[in-house]
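Single-structure report; data block below.
Of the protein chains in this complex, one is absent; all others appear in place.
Naming follows writing order (A and B), and every chain is counted from residue 1.
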Amino acid sequence: MLKYIAKRVMISVITILIILAALFTMLHSMPGSPFNDEKITEVQRANLEAKYGLDQPLPVQFGNYLKAMLTGDFGVSYVIQKNMPISELLRARIPVSIRIGLQAVILGSVIGLLMGILAALKRNSPIDTSATVISVIGVAFPSYVFAMAMSYFIGFRLGWLPLLYSTTEAMRSTVMPTISLSFFSMATVARFARTEMVDVMGSDYMLLADSKGISSFRLLGVHGLRNALIPIVTVLAPLTVELMTGSLVVEQIFAIPGIGSLLVSAIQFNDYNVVLAVVFVYSVMFIAVMLAVDILYGVIDPRIRLAKEDG
Amino acid sequence: MKILKCLIPVILVLSILAGCGSGAASEASAVPEADSQAQSATAEGAEAPGGDYKVLNVGRMSELFDMDSTIATEADCLEVIEAIIEPLFVTAADGTPVNALCESYEMNEEGTEYTFHIRPEANWMNGEPVTAHDFVYAWRRLVDPGTASEYSFMMEVAAVKNATPIISGEKPIEELGVTATDDKTLFVELDRPVTYFLNLMTFPSFCPINEAYATEKGTEYALGAENLLCCGPFYMSAWDVGGNTYQLKKNPTYYDADNVKLDEINFQIIKDPQQTMLAYENGTLDYVRLSGDQIAKYETMDGFTRIEEGYLWYLSPNLNPKSEEYSCGLENENLRKAIALSYDKDVICFDILQDGSTPADFAIPNKLAIGPDGKDFRETTGTYLQTDKEKAQEYWEEAKKELGVSEVSIELLYDDSDSTPLIAQFLQSEIENNLPGVHLTLKAQPKKSRTELMQNREYQLGLTRWGPDYADPMTYLDMWTTGSTYNYGEWSNEEYDKLIDDANDALANDPAARWEALKQAEALVMEHAVILPVYQKGTAAMVRPGITGLAFFPVGVGTIYKDVDVNY
Partner (left out) sequence: MMTAKQYAASVEREDFVLANRHDLGVDKVYGSQSFWRDALGRFVKNKGAVFGLVMIVLIVIMAFAGPALSGYDYRTQDMAQRNLPPHVAGWESVPFFSGVSTDYSSGTPVRTDMYELKGIRDVTHIFGTDALGRDQFARVWTGTRVSLYVALVAILIDTFIGMSFGLVSGYFGGRVDFFLQRIVEILSTIPTTVIVTLLIVVMKPGLASITIALMITEWIGMSRVTRAQTLRLKEQEFVLASRTLGESTPAIIFREILPNIFGQIIVMCMMTIPNAIFTEAFLAFIGLGIPAPLASLGSLISDGFKSMTMYPFLVAWPVIVLALLMLSFNLMADGLRDAFDPKMKEM
């Protein structure tokens, strides 16, 4: 197992390096330097580029960047918050995104799981139909539609929840973003949970377990759910990363200072360092989650672990 | 029956959703009581003596990029800098400069030397007095090539001695024509008299910076509220790193603190205009800018305010394409005129934008500058390139003959900010309909890329804007001289260059003649259709009734908060 993890980590490091190099070249070939504004002259721009070392050849810049990165220095922002070290910018923003993303995933998967199981147990009942309707709505509408609708009706008309994110009442002000982001994961989880549970419930070993007279709770939790979880975890993993890295539009609607909106403004403003840093964080998170999922597989289903070690 | 069956689950879903919402809300309302109403009135009860604590909540569209007065360029940043660190003068409601940190000043006869006496009672918040040395330090910092400030050219505009060679690195910063005679006396030498020098002094780039403090903070200076030393009516009390809020509070040590009525200003960044308005309506925000369609809705409400802006939006044709790729016939003057006359500017301003923008039949905006005769520049000049669709067709016929073609296709470059996409689409439809044979394709780019393409002259026709930096027509006319970076179309005209040269130099001591030269220069630009003006931007805002003293300006700093009072 350890050997396997070590191998995966090494490949991941190389992957991240390649990604950074590719992005670095791409960013620098984009039209527009970070320092170009309606009012800037060429001399000033040259001055600025020299100040930040952007006038050096690309490989040198990349080398410098990597060297600094190893010491935890992601450079400074050129535009979004001029001269602010990016590590600080990220330190402020990442927790917000992770928090809302995790809340959404947890809410979504818990409700989705319950819905899916209930629907599977009471097939073709009104519960089943409503679960299907919800999951269908959840995948059919983009999350910003829910966000807009909720902020208008719940936030504005009814005035139950704050319209905008605020650090002083983080809990209340993240309720609406969390719910609107959770729909998609809820719908996906519900769909998979239902199919899997129907499948598992119909299998021979469940029949056997049932006939042995185990309590239905144990039957469901230990024998049923455990087997249904694998595909759910598979779809949930990338979704989690996606949600944790922030959703641009939902962030915009609720004025959430997350990394989704940071990334898009950084791309639009050509704030190279910020783009690189955000992508780096995303990649690390993605790879880490994927690794965690693989390990989790083994916990859920020992057969998978064996297969991996063989291979 | 079937339909009913289908409806049951839907209703179920909705009730679950509603249940979710109400459950969360009731649970949460156990936290501070009546929070939403209290929020706008008193953010921090502890600091609200007698409930007379006055707060203004402002909605913003973009982040606060920078608070270093020598680096900042964005309008939002300049406003905040002006509120926390005052320059020598500030703009009064009528647009004239009034004393701020400067108590009195003398000028020599030629207008090339100024002596400013700084208020003896003006202090930084750490108790140190604001001195002439602070100005010298800040001004040198502005022109220092090491700072690489985008606004260093303001020092050249002000014609402060040696500014140009210092910026280009030919002279050391110590040779800048500004010296501290003593702690409270600032002496400035100019290369030539500048009629609008005092107006320039209201610009935040000329704010003082406490040298000891800035040196101590080093690269951290102005990065965050705790790294700023203020001397203005307010100080920065909070600025979340990368966050969406920042906050100013009243500066008790300000020399004129008795006249500052506001205790706190909260700024909230919301990029979604829809949400901004909801937040205004439910009382979270008190002063917000309106955009696009919303104006029709709020126009008749109390608190609707029109703000004049100096921005001129215009089409810039590429007159000197560097390669075939960027050539499309716009080198032809008649084609340019045909296009300039073919679109209905009234529709753009009054139907599409509705924000108080006005049709532009000129190159120098309204209410930008007042001449030696005491009248606005526009009052004594003509109008040019007015919409005239028939005339446009005549020009187009002419152009076709001269170019020897029956059709041209032109790519219109624009950025995706705000209402620009609508304008671009309207222009396309108008030009194509009124000039049969002219085909326009649209190319949208993020603003940075759009500017870059235009500065590299890699475009055909661009929709762009220019905002004035100081109250003189020169802030625009300087653009179209040969070799200017902003002369996107690369127009070159000897007569024009000479007029601008004279206005800057030979005629500097004869304001009336200078004014005439500027008028002629504008006429030249318009007659050759170097730019095709579209509209002068206006803005509409909602200012909660009960707020007084918010002052808006088309030039320089957009909003001044010092005199704001709130009585809801």
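Basically, contacts are C-beta pairs under 8 Å (C-beta built on N, C-alpha and C of every residue); 3 or more make two chains touch, one makes a residue touch a chain.
If you're wondering where the values come from, they're calculated on a predicted model, not measured in any experiment.
Contact with the chain not shown here comes from a single listed residue; of B:425, B:456 or B:520, that residue is B:425. Of the options A:40, A:54, A:134 or A:148, the residue whose C-beta touches the omitted chain is A:148.
If you put the hidden chain back, the residue from B:92, B:107, B:241 or B:347 that touches it is B:347.
Taking the complete complex into account, residues 11, 15-16, 18-19, 22-23, 26-27, 29-31, 132, 136-137, 139-142, 144-145, 148, 152, 191, 195-196, 199, 230-231, 234, 245, 248-249, 263-264, 267-268, 275, 279, 282-283, 286-287 of chain A touch the chain not shown.
Residues of chain B that touch the chain left out of view are 273-274, 277-278, 291-294, 296-297, 347, 351-352, 416, 421-422, 424-426, 428-429, 441-446, 449.
In the analysis below, only the chains that are shown with their structure count from here on.
Chain B contributes residues 8-10, 12-13, 16, 20-22, 24-25, 28-29, 31-32, 35-36, 63-66, 68, 71, 73, 145-146, 148-153, 167-168, 219, 223-224, 240-245, 268-272, 274-275, 278-279, 281-282, 284, 445-449, 451-453, 455-456, 464-467, 469, 485-486 to its touches with chain A in the complex. Across the interface of their complex, chain B is touched by residues 30-44, 47-48, 50-51, 79-84, 88-93, 126, 129-130, 132-134, 137, 148, 150-152, 154-156, 159-167, 169, 171-172, 175, 179, 252-257, 261-262, 265, 267-270 of chain A.
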